[in-house]
Every structure is written in structure tokens, then in C-alpha cells.
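Below is the structure I would like to discuss, written out as C-alpha cells.
Of the protein chains in this complex, all but one are displayed in their positions.
Going in written order, the chains are labelled A, B and C, and every chain counts its residues from 1.
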Amino acid sequence: MTEVFLLPLAVLLPLLMACCVHVSADRFARPLQWVGALGMATLVLALVAHDAPMRTVLGGWEAPLGIELVADRLAKTLLVFTLLVYAAVLLYAEGYFAQSPIEARRFRPLAWLLWAACNAAFLSDDLFNLYVTLELAGLTAVGLAALSGHPKALAAALRYLLAALLAANLFLLGLALLYGSTGVLSLRMLAAAVEPGTASLLAFVLLVTALALKTALLPLHTWLPPAHGGAVTPVSALLSALVIKVSFVILLKLWLHFAPVLDLVVLGQGLAVMGALAVVWGSLLALRQQRLKMLVAYSTVAQVGYLFLPFAWLRPGTPAAAVAFDASVLQILGHGFAKAAMFLAAGVLLRAAGRDGLEGLQGAASRQPLAVFALALAGISLIGLPPSLGFSAKWSMLQAALLAGQWPWVLLLLTGSLLTAAYVFRAIRYAFLPAPDVSELRPVPALMSYSALLLAVLAAFGGLGTATLAAWLEIEIAGWPEALP
Amino acid sequence: MSAIAMDAATLWWVLGTALTFLGLGVMLAAPALLRKLLAFNVMGSGVFLVLLALRPRGPDGVADPIAQALVLTGIVIAIASTALGLMLARRYHLATGRDSLPEDAPEGTDD
Amino acid sequence: MNTWLLAATLASSLFAGLLIFCLPERSVRLRTTINLAAALLKLACVAGMLWGTEQGQQYELRLPFLPGNDFLLRADTLGLLFMTLSAVLWLFTTIYAIGYLEGSPHRSRFFGFFSLCVTATVGIAMAGNLATFFLFYELLTLATYPLVVHRGTPKALAGGARYLAYTLGGGALLLAGIVGLQSLVGTVEFRFGGVAALRDAGDPIVLAALFALLVAGMGVKAALFPLHGWLPHAMVAPAPVSALLHAVAVVKAGAFGIVRLVYEVFGIETAQSLGVLTPLAVLAAFTILLGSFRALAQDDLKRRLAYSTVSQVSYIVLGVALFGPMGTIGGLVHLVHQGIMKITLFFCAGNYAETLGIHRVSELAGVGRRMPWTTAAFTVAALGMIGLPPMAGFVSKWYLGLGALEADMGWVLAVLLLSSLLNAAYFLPILHSAWFDPLPDGQPGTTTTAPVRNEASPALLGPTLAAATLVLAFGLLAGTAWSPLGWVERIASEAYSP
Partner (left out) sequence: MNAVDALLALVLLALAVACLWAKTARTGSLLFITFGLLLALAWVRLGAIDVALAEAAIGAGIAGALLLDAARQFEHSPAGQNSARAPSPWPPSLLMLFLAAVLLYALSTIQPLAGDATLAVSAALESSEIAHPVTAVLLVFRAYDTLLEIAVLLVAVLAAQAAPSAIRASPKYDPALAAVVGWMVPIAVLVAVYLLWAGSSRTGGAFQAAAVLAGAILLARFSGQWPDADRLWQHAGVRVFGLVTFIVVGLSGAFTAGAVLGYPAGWTGGLVLGIEAALMLSIAASLLALFGWKER
């Protein structure tokens, strides 16, 4: 009985919560949120405890007629990831919005809707349904980016929306080609039915382009920095940790399904090359920023580049594939936790200093040690120093590159690490400078620093669990493609 | 045109393709927000035409019901996106008096 | 039981560090208690493991970390050598730092990172495979950065930036080397004789290149030419940090890494047959001479000591590069001896700076009369550095010389001789000036009256004298089984009997 429930609830519960917090008065919304978050935690735990892969047929109508939700271990990992990010961000938001109830009222329902969208994307096995979840996530993100209503935020949100709309149409066009030739929408049936050829390859390229645009892969990244850097801080964290991961995870799922059928070697190399350029260019731009949140936002452009590197090695039947798959998951988690932590910590520091410039960080190491510590720990993961998740991701990428006999990638990965270190420490060194004037410091709730630290610790020490995670994910990729459903 | 043996479906997906790339081009090139949103809708219509026209019709001449449902859902999502876009654009216009986004500043420079 | 001691050794300083971070600035007594208790606990744990190893116990802790690469801690003879050194010197430095930093700001932060730094060093000593080694190696970089920039001055930040640029770059090279090596031979665990699979792992040029990559990665921390540029600039840090960086933690981590690399990753025989030892010896010899020459030209006392470190650490590398047990003994024993001598010298420099405000060599005239104990300690350590018997440094140089003969590299003897002369040239004038030159005018006690005694406070002097005593003791008692030399001979016999 519970099995019938669990997967749909992972989407429907946050949707219901969104409706509830939207209609309820402020004083009820807060406790209601904690009840909801607790419910989500229970739900996700129950899902993970369920060891076997889960498949739920919605409405009792099996594919190809209906839609199925699938919780393999990849999806379960991502559900836990989302839960952890949300736990920290919701805590943080209570402190952050304490002075601005109107923004809090706008934030809450959209945040819950976004949670539903993330879970829906991770669980869905239906191409069209994935399009709907992508739109759900995209429009929610636009609304969140516009939350403050400032003209700059509006401009950023509009840019974001236009990118999302373009991506939506490209995705639909790709879908039209695939559905037109096969008449099915379930990913596993599509993979079985699709015939290699111009139409299917073009369809796949369209889907990949759309998803790369939504994930902000260079050169389709220009919408990202203003939207992420200009949003209110809890939103920046959600956008960078989760929203770009939604489109990326969909891309990864498509890749796992279609790489065995279509010849994607060239496309994979192409994506990896774009990723490499993104790593370098994004880092260089981050180095040039004068404002902390923009620095963190441009760092996302670079980190997204790393997400796309494993496609060079994700070829079915090669020894590098399993390692590359691990690398993708680790990079998703590592960047998610680290970047959210970084934004949250930046938010604390900016609020304390009252301004957005890097020089506002002066003296922060002694005034806001927790936030600086969180920033540094998150930075360690972005750089890829052990035992962070970012390190494990890079370690796996290095291994995959050498297993595939493509050693030049090693050079790129190491250069990327050093560039990252350069911009991370460029920010952190300000914190060690003596404070110019103590009197202008504003109080910040300690809760905010702690929630940033929670995520930073996950990012910086999560790498210790790499072997465990890799063993847990192994059945999803071992023997790929035969092992796929 | 008569030289090409063209059945009815082909006509519609050719039109769909034309509308798609017409919309896409304008969406990329036009600066004005309103025109971008118009172009998005034209492009969307083109994609929907391709989606439906590719599917063989049923024996009674009725289009594939699943494709119809997909297009219906797509239309609703498109209108929701358009409405949101218009609302943001109007708000932006009210605040700044502009009907288009500022030209992209050289990358990486802070505004 | 066997894993418990290992974990406790690591945890003693780790948890002390975390606890200290959380302490408010003003709870001085509690912080001091935690610091000392943790240092003593660690020493006790290490002593326990030394005793246990003597009884034939094996210490190993294995946890899952990366796929195929466990988090592996071990207390083997080589690791215990470095571990003991770190534990002893940490105790000294902690006491010294408590005295040195009395009343200065941000002490919780300082001692927190200080403890993390020692945690990383002990971790490096215990690491049983390359992945674990790398983990602690990078942790060391991160934990020392806040110590280097502790003062928050632009100069400190510039020094810190340079330090990071070098060490993170070195880390990247090391990582590339590790991943590259493991892609050829699988997971590498440290074992005397090296990884068996390496002997026939194909192209010797590739292997030599990987060796070079790994040496370069470690060489940054070991301040091997041309990667030594960060060390003199890191001198902006407070004296206990300099002492720690130079004597124990950072440079030793690099040198120790090269030891592991040669004996336990490649294996000395394989390294010899790859022909990589001679270039390494040449590089070390060059660094020895370069460091000494540069030291001659420095007036700033700490900078002179810093270049001396560049030179002295390369003795270790030189010993490692000499094929044969004697060279091994000379190199390894110098790991301990250089540490104890250099920490004495830095303690003394700190005493001069803290008590009399003296930072330059030229200001040291007559200081021996004002701070006789400190100057005596300085003298013992400096003579040791030069390599005069019966100091510890003599033992190192003696075995290095024997090793050179054993390895058929006569030119090394010339390098040793020249370097000793240079050491004498930059230390003896200091000693002479400190003891025999008159105090400069305008200072109390300049003329006929007895000079005013102005010795450093006990918290500073105690560790200084203790370290100086060890310099003497390690030289005088070198022949006993429990001396560093005795232990190192045991290691050497393991290294050459596969």
C-alpha cells in the first residue's frame, strides 16, 4: 500500500504544502512549513529505506498509455540531496525574511512548488512529463528571481524567462520528432523504439541544446549570472543548487537511455569541450567580479562546465563509463551543497556589512567567523580539495579521463582547480584584513550562519562517503547499457 | 508546388517548420520584449503543428488523441509563460520606461 | 585496540582544534588547558604505539573513502619516526606559542588552526596510501594559510597568497601524479620495496615522468629548487608558526613525502633502475648550495634561517637519493635532527624579537650577555647546523658522507663540505657577534657595568632550552637503540631487505 503512495507523494505533498502556505496567514505558515518539511523528511527516508528500485504506475495506466514514476538509486540520491538543501534554505529564509514579511509570503509557496518540480523531474520516466516539470521548475525559478521586484531583478528574471521559453520550444521540437517517429513517450520505451538516423539524432541534439541552455552551459550562460547574483539570497541558493541541476539531471537521464542506441561520441566530446571552455571562461570572469554574489554566480558558470565534462567518457561498454557516471553525480551534489552554502554565507556577510562589494568583507573573519568558515569550506569543495565532494568529483573525472586514454583533460581539471582557488581566496583574503569600522556592523541571526555551515560541512566532508555512494550507485551503471530497464 | 507529391500532413509540418524558425529568428534578433513574446508564441504554434502533423490520424480522421492532449497542455503552459512574461515586462516598463532589456553589457563587468 | 590508538592520536589535536574554535577569546585558561592536554595526550598515544610496535603490534585503521582507495592509517616504523617528531615538537611549540601570543588578538582562531595543522602533519605521517596522504597534504596547506596571514597586514596577505599559489599548485601536480600512477598500477599503498606492479608497468619514460611529477608536487612543500620561493615570504607569520612551518609541518611533510615516494611507492631499487635518483641528488645538492648562498646575504634573522631551511631540508632529499643504507640513514635521521635544530633556532629568533625587539642579524651584537640562555641554545643549534660534533647535525652529515661513498657519488662529499663551510660562514659571525661584540651604544649596560639581564619569559625559554638539549642529546646518545639514529637504522634495514 505504502509503495503506491510514496513516489507520487514526493511530488504531491510539496504541491499541497505550496497551496496551504499560500492561503494561510503568516503565523500559521511557519509552523505549517516545519510540519511539511518533517513530512518530506519522513517520506524521503522511507523511500531510501526501500532498497529495491521502485516504479509507480500513476492512475494504474501503464506506459505507453500512462505515466510512470521511477525511483532508481540516482533519483533517490537526488531526493535526499534536495531535502538537505531545502532544510538549510528554509531555516535560513526564516531568518532572512524576518524583517520583510511580504517577501516571505511570496517566497514560501514558490519555494514549495520548486521542491515539487525538482522531485517530479527526478522521478519522471516520461519525456513529455519531463517537459512539464522543466517548465514548472523554470517558471518558479523566474518568479523567485523576480521576488524583490527591483528593476534589476525584473530584468534578470525576464532574461531568464526568455531563455527558459526558448529552451521549452526547442525541447518540444525534439520531443515532437521522437514522438512522431515512435509514438511513445516513456523514456525506456523510446530508447527501445528509436531508430538511429538523422531524425532521432537531430531530436536528441535539440533536447540537449534546450537542456544545455537551461543548465547555462557556455555559450548559453549569459542569463545566469544576473539572475543568480541578483536574486534575494535564499533564492540564489535554490536556483544554483537545484534548478540548474533539474535540467542537467534530465539530460543525464536522456543520455543514459539514448547513448546505447544513438551514436553520441562526437556530441559527448563537443559537450565536454564546451564544458572545458566554461570552466576556464567562467573562472576568469569570476576573478574579475567586484561584488561577492556576482563572483559566486560566475563561479556557477565555471562549475556547470565540470558537469558536462563526464559526457566525454560516458560511452556504453567502456570502463570509464561507470567512473564518469559517479563523477556526474558527485559534481551535482558537490556543487549543489557548496554553491548553496556559498550564497547563504555571502548573504550573511553582505547583510552584516550592509553592502555588496568584496571590500565589505573586511574584518569578517573575526566578526562573522562562522560565515567565513562556511564560505571557505564551500570554496574548498569548489576548488576540489579533499575530502570534499568536489574533490571526489574531480578525482573521478581524472580517473575517467585516464581510463579513456584522454590525458589532456587532466591538464584542464588541474588548471580549473587553480583558477577556482584564485577566485575563492581572492574573496576570503578580504575577510582577514582588519575591519575598517566596527560601528557599521549590523546584527544577523545566528541561525543563518548555521544553516550555511550545515551545507558547507556536507560539501567539504561529503567526499568521505564517496566509496559508499559509488557502491550504492553501482547497480545503476554496472553493465550499462544492458542493466537499464 | 504541385510537382512535389505532398500529402496534407506534409503541408502542415512544412508550415510548422517555417513558423518555428520564423519565431526562433525573431525571438533571437528582436530587441523588444513584446515582440519576443509574440515570436515565442508563433514558434510554439509551429512546434505544435509539427508535433500533431507528424502523427498519423485515426481511421475516423481524428488526430492522435495523445498528441492532441500534449498540444493542449503545451498551449496552456505557453499561455501561462506568456502571461508571466507580459506581467514582468509591464512591471519593468513601469519602473524604467523601457520596452526592451538593456543591451548585454560586456561580460563580467559589473553594472 | 590497535585502531583505537591511531584514531586517538589523530583525534586528540583535531577535536582540540574544533573545541578551541568555539571558545570565546577571553577564556585563556581553558584554552591553554585544552592545548596542553591534547599535546600530552598525543604524545602519550604516540609513545604507546612506539612501545606497541616494539612488542610486534601492528597498527592499522581502514575506512572506505574513494572507490578502491581506502582511508588508510598505519603506524609503521617510518611513520612513527615522523609522528614522534611532530608530537614532541608540537608540545614544545604549543607551550612556546602560549607564551608568545599572550595578550594578542584572535588567539582562538590561531590555536584552532594550529591544532588542525598538527593533525594534518600527523595524518601525513600515518597515511598508508597515496589518497590518504594527499588528503592530509592538502589539509596541511589549508590549515597553515590562516596562520601565515594571521596578522592580517598587507604583507602577511601577500605572503599568504604566494604560499597558497605554490602549495596549491604543488598539490595539483601531486594529484596528477597520483592519478596517473594509479591508472597504471592500481591503488598504491605504502610498502617498503614499492609497488610490485610498477617494476614491469611499461614505459620507463612514463614512469620517470610520473616520478618527476610526484617529486615536484612534494618538492613545493619541501622547498626544493626551483619551488622554494614561498618559504622566505611565509616568514611574515608569528615566530611559533615559522618554527612549525620550518621544523615540522610543511617542509617536513614535503620531505617525508619524497621519502615515502622513493622507498615505499617506487621502491629504492626500482627508482635506481629508472635512473631518477641521480637527477634528484643533483637537484638536492644544488638546492643545498643555493639556499646557503642566499642565506649569507640576508640581514633579517628569520629570512636567513628560512634560506638555511631551504638548504637543510634538501639534505634529507639528498640522503634519500643516495642509493644504499648509509644514505638512507643520513637522510632520515636528518629529518629529525634538522627539525629539532631548526625549531631551536626559530624559538631563539622569536625570543630575540619578542624580548628585545631584535629582528636583524646586525642588531645581535652583544646580545649573549643580555640573553645568555637563549644565546646558548642558539649556539648549540647553530653548531649543529654546521655539523660539528657532538651535535646532532654531525651525525647526519657523517652518514650522508658515508652514503655518498657507498653510492659511488664522490662529488656529493664536495657539496657537503662546501655547504658546511657556507653554514659556518652564515652562523659563526652571528655567534661571534652575539657573544663577543660590545653592545651598541645607547643601550643599558653598554659600558663597564655588567649588562642588564633581560632573558625571555619562562614559557618561551623552557621550550627553547628543551629543544637545544635534544640537539645535544641526539648527538651524544646517537649510539643507543632509542635514539633517532637507532630507530632510523631499523628503518633502513627494512627498506633494503624486501
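By definition in this document, a contact is a pair of C-beta atoms (placed from the backbone, for glycine too) under 8 Å apart; a residue touches a chain by one contact, two chains touch by 3 or more.
None of the values given here were measured: they were computed from a predicted structure.
Participant: Which displayed chains make contact with the chain that has been left out?
Facilitator: Per the touch rule above, the missing chain touches A, B.
Participant: Tell me which of A:A37, A:A71, A:A88 or A:A120 is the one touching the absent chain.
Facilitator: Final answer for the missing-chain contact: A:A120.
Participant: Among A:T56, A:T77 or A:T300, which one touches the chain that has been omitted from the display?
Facilitator: A:T56
Participant: Where does subunit B touch the missing chain, residue by residue?
Facilitator: On the side of subunit B, residues 1, 6-15, 17-26, 28-32, 34-35, 37-39, 41-42, 45, 48-50, 52-58, 61-69, 71-73, 75-84, 86-91, 93-94, 96-100 touch the unshown chain.
Participant: Touching residues of subunit A against the unshown chain: what are they?
Facilitator: 1, 4-5, 8-9, 11-12, 15-16, 18-19, 22-23, 56-61, 64-67, 106, 109-110, 113, 116, 120, 128-129, 132-133, 135-136, 139-140, 142-144, 146-147, 149, 154, 157, 173, 177, 179-185, 189, 193, 197-199, 202-203
One rule holds for everything that comes next: only the chains that are shown with their structure count from here on.
Participant: Which label fits the chain touch graph of this model best, line, ring, star, complete or other?
Facilitator: line
Participant: Taking each chain's centre as the average of its Cα atoms, which is closest to the average over all protein Cα atoms shown?
Facilitator: Most central by this criterion: A.
Participant: What is the distance, in whole Å, between the centres of subunit B and subunit C, each centre taken as the mean of its C-alpha atoms?
Facilitator: A distance of 68 Å separates the two centres.
Participant: Subunit A to subunit C: how many Å between their CA centres?
Facilitator: Distance between chain centres, rounded to whole Å: 43 Å.
Participant: Show the residues in subunit C shared as contacts by 2 or more other chains, in ascending order.
Facilitator: Within subunit C, no residue contacts more than one other chain.
Participant: If we count contacts the way the header does, which residues on subunit B are in touch with subunit A in the complex?
Facilitator: Touch residues, subunit B against subunit A: 20, 23-24, 27-28, 33, 36, 40, 43-44, 47-48, 50-51, 54-55, 64, 66-67, 70, 73-74, 77, 80-81, 84-85, 88-89, 91-92, 95-96, 101-102, 104, 107-111.
Participant: Over in the complex, which subunit C residues touch subunit A? Could you list them?
Facilitator: Of all residues in subunit C, those touching subunit A are 21, 63-71, 105-106, 109, 131, 134-135, 138-139, 141-142, 146, 149, 152, 156-157, 160-161, 164, 168-169, 171-173, 175-176, 179-180, 182-183.
Participant: Across the complex, what residues on subunit A touch subunit C?
Facilitator: Those in contact with subunit C are residues 323, 326, 365-366, 369, 380, 383, 385-387, 392, 395-396, 398-399, 402-403, 407, 410, 414, 417-418, 421, 425, 429, 432-434, 463-468, 470-471.
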